[in-house]
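Below are the structure tokens for one structure; questions will follow.
One protein chain omitted, others in place.
Per-chain numbering from 1; labels A and B assigned in written order.
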Amino acid sequence: MTAVEEVPTSAAGNPIGFGSMKRVEDQRFVRGQGNYVDDVNLPGMLHSAILRSPFAHARIKSIDTSAAEALPGVVAVITGKTLEGIPRPSLLGDNFAWMPTLSYDTQAVLATDKVRFQGQEVAYVIAESRYIAKDALELIDVDYDPLPPVMDAKKALDPDAPVIRDDKGQTDNRITDVHGNQTWESGNKEGTEAAFAAAAADPDCVIVEEDILYPRVHPAPMETCGSVSYLDKVTGQLTMYTTSQAPHAHRTVYAMVAGLPEHKIRIISPDVGGGFGNKVGVYPGYVLSVIGTIVTGKPVKWMEDRSENLMSTSFARDYHMKAKIAATKDGKILAVDVYVLADHGAFNGVAQPTNFPAGFFHIFSGSYDYPNAHCLVEPVYTNKAPGGVAYACSFRITEAAYVIERLVDCLAQELQMDPAELRLKNLIKPEQFPYTSPTGWEYDSGQYEKTMRLAMEMVGYDELRREQAEKRAKGEYMGIGISFFTEGVGAGPRKTMDILGLGMADGIELRVHPTGKAVLRLSVQSQGQGHETTFAQIVSHELGIPPEDIEVVHGDTDQTPFGLGTYGSRSTPVSGAAASVVARKVRDRARIVAAAALECSPDDLEWELGRWFVKGDKERGKTIQEIALLSHGALELPEGVEGHLDATAVYNPPNLTYPYGCYICVVDVDPGTGQVKIRRFVAVDDCGTRINPMIVEGQVHGGLADGVGMALMELIAFDEDGNNLGGSFMDYLLPTSMECPDWELGETVTPSPHHPIGAKGVGESATVGSPAAIVNAVIDAISPFGVRHADMPLTPANVWRAIQGNPVRVDMAVE
Amino acid sequence: MQTPAPVDYVRATSVENAIALLQEHGEEARLLAGGHSLIPMMKLRLARPEMLIDINDLDELRGIRVEGDEIVVGAMVTHAEVLDSPVLAEHYAIFREAEKVIADPIVRNKGTVGGSMCQADPSEDLSAVGSALKGSVVVQGASGRRTIPMREFHEGPYETKVGDGEILVEARYPVRPGAGSAYEKVERRVGDWPVCSAGAYVVVSGGVVTDCGIGLTAVGAEHFAAPEAEAFLVGKAPTEENLAQAAQLAADSCDPNSDQRGPADYKKHLAMELTLRALRRSAAASQGA
Partner (left out) sequence: MQVTITINGEQVTSDIEPRKLLVHFVREDAGLRGTHWGCDTSNCGACTLWVDGKPVKSCTMLAAQADGHELTTVEGLEQGGELDPVQKGFIECHGLQCGFCTSGMMMTGRALLDENPHPSDEEIREAISGQICRCTGYKNIVAAIQWAADNPATSEVTA
């Protein structure tokens, strides 16, 4: 099935099924009636603020909170020492000063012995207003004993490097995961080594090696993180309004961490102003707001500043990669090997499935057909904020797609071959699907060449190459960059994928009321993806109930079934599948009810959109609305069949889905200043069935802007003293309407064979695929100056220095 | 969001009243114009005035007009008004070119000429424009008004010759018939402070440069100006070689720091490159091209 079938339109003008329907959530947002966490105000609510460390690494000698406590309007001041004194009645850890991370490490809620990154939480003030809370921060006197920090990941494993996690009794800065591993390996090591050895000895082969950095960046959603927590002492109910992409997972984590009974915890993610992976983890601020309400007996609000968001919440990437590719001289790829030094910050807080400590990075072998690939990831602690998996990375697939696409362009340059031609020579062919990659992924479906040729046609590839040649002769520098990516989303099969022991299968619930209106309760949580619209469309597609008659409920753990939330583009592949499955259950029940009403056998009935009818006698049938009333009525039902028209399901995906695409970017570079102007960007995506093309395109537009940001300007760098140089929007630069071109989108549709409606998901595709297209274009533009690679972000300074043959090191402060 | 420390607030009713309030409250009082330099600093608690004197009611500090051989721009004129001013555009393209790349359209609705000049950020674009045009500012205190050339106005980063109890009331720019002007800026992203900016005016007459001015910002040029480069160019034909040599002299006189916007060698190069481009376009404009 595809998404281009004609569907009827409802009375309200909506497609009964898939199509570009306007969003129902817009009605409140355009009126300024959204309900975000900072809009939540409960009676008697207090405000709070966190004092943060100015040092990246320092011992805490003493903290004097007396002046802060004496400030009028201050209700309480809490330090790590306070928390150490509260024993934790639960499984995880001795006291409340430390909490588990999503990677089975521990993270300080408030620093006790040392501070381990600039911006780390040191004290917590609860006051009558946010202004007073911030005033009080200045009155807290912390006596620090600064220690030398580890800021350069490349020096973290030096024998004389300062040890960061002495709290765990470590004597080095290596990270050990829950399985006891200190490095993470994937692929075929022997075969890859042999392939490289053979290539090295073969005059008809080449090996290209390159150091490729994916620098530290930050998801920076427009709404920062925060929570309003209220523990009602009479009922024992804890209610938390919080910016969470995974409210149910958070509920379970709070139950385990705080020792509170889970059935008395209600997490509500109201409207969330963007997530992008920033709002998956449990931050100390949330935990502190819970502690705050326990201590004060009142609701406590914590909303972080933007600087806190950038300096302490989950960063993304920071993968220092050494990559090499072996190929024949006529362009057949033979093997790829990647070593990664992974900078995880001071606590290992990556949010990814337990069995995948480097996420899905091992999909780095990419979209090409060759037998040998191997990677080794070596994670280290540094004195920086924790995180790593965030910013629409699909669990490190951003890093994987970037490294292979950069490497292929480096190979193209080495071979003096057109990068499009090189890719076409190696793309996996349609008949090879399902394709098992050399690192063990089973790609479900794809028509790679078709997608790529469409992108090339849309951009006018051959004419652009002609134009480039003419311009070069005149000393003008334009570049064309291609990125062909395959990603894997929709985590995932519960057998292999869990986070903190919670399997990644999601529940769903559908009820059809007597008058034929329906309510669908989801486990996933929108942060702008339009779930209230698209999930109604899935049910509409299956049952023929108009979308305007279907209410979608999400975000409140009291009102929705358990699931692992929205990130890694999993809503459509997992919860979308669940919606289809549960709607089909309802449809099957409806068949039995219809048969009972029509006094025939269910086998005598056939389905058309919205109606079961008797085969060969189309006039005789019952609409789904009629069936809804009948199922709630007095109709006698067969033995063993229950009444009403409700169903639940838990969807355990059999595999990931594999959306893919081909992006082509055209840039003009001013070599006198290093400035890059993006002239055009063509994006052809294949995400299988497109439930709402308008929303699919919006998702792609947003991800492409991320690429502009990361390729050209976004960076969290540090200096050697430990200062975070990207701690505000003055230095952490996000792309505006001026840097983003008018995106040109195309599509191919190759359904996923294992997904009930063939949909793959698309939320992160553009963020995954776009940086390489832009970087490849810039390098292509300046390659006449002898440049084969330069690291992101390609700011004017960095481009100019690359042209001079003196590239800067982007992640550490400029000399 | 970060919030300011406690502060008091009063509105001035006239320039004299503002001066009196400044004298009354002393060093801990700050004038509040557009607020788009001061309030961000107060939110970060880098500035902690005890009293804010709001001068937004002072209409006498508004307006752009030509007075004899000078263009007068009131201190409370906003960046948006400078950008849109037909009077300024008629005389110098540099104003519109610079304002188009100063901050963003919404900030320009509030930020003022006086505020920007007095904030005296070492990367301030209007300082480069003012120095290029060899303008002056008029400052008023209890003892009356005095005029300070823009090339003498700055004492250091964020420090100017405006004394305690004084208020900048207007900026003045000489009228120069036949001048062409231009502004060049490199920024990491729209709205950012410059990595380097260069502005210039050139008067070409009889095939030679008879007058020129070069202003630079963000690269440590003393008083945001390049007098050696100007002296070199006057009397010479505006050929590519002469302009390039002038641009190199301008770059030589700069002393940029390495920071997140770029390394020092890059900024030095930009000083040369952008001065050259500004001179080129200014000379061409002067010659009616």
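A few comments on the model shown:
Heads up, the rule we're going with is that a contact is a pair of C-beta atoms (placed from the backbone, for glycine too) under 8 Å apart; a residue touches a chain by one contact, two chains touch by 3 or more.
In this text the structure is predicted, and so the values were computed from the model without any measurement.
Among A:54, A:148, A:162 or A:273, only A:273 touches the chain that is left out of the view. In the complete complex, the residue from A:173, A:483, A:527 or A:540 that touches the missing chain is A:527. For subunit B, the residues touching the chain absent from view are 1-9, 32, 35-36, 39-40, 42-44, 52, 54, 56, 103-107, 109-110, 190-191. Although one chain is not drawn, its touching partners on subunit A can still be listed: residues 22-23, 25-34, 36, 38-39, 131, 219-224, 271-274, 276, 305-307, 527-530, 694-695, 697-698, 700-706, 728-730, 734, 736-738, 740, 742-743.
Just so it is clear, only the chains that are shown with their structure count from here on.
Each chain gets a centre from the mean of its Cα atoms; for subunit A and subunit B, those two points are 44 Å apart.
Remark: subunit A residues 130-131, 134-135, 138, 305-307, 672-675, 712-713, 717, 725, 730-731, 733, 735-736, 738-739, 795-797, 800-801, 808, 813-815 touch subunit B in the complex. For subunit B in complex with subunit A, the touching residues are 1-3, 5-6, 45, 186, 188-192, 195, 258-263, 265-266, 269-270, 273-274, 277.
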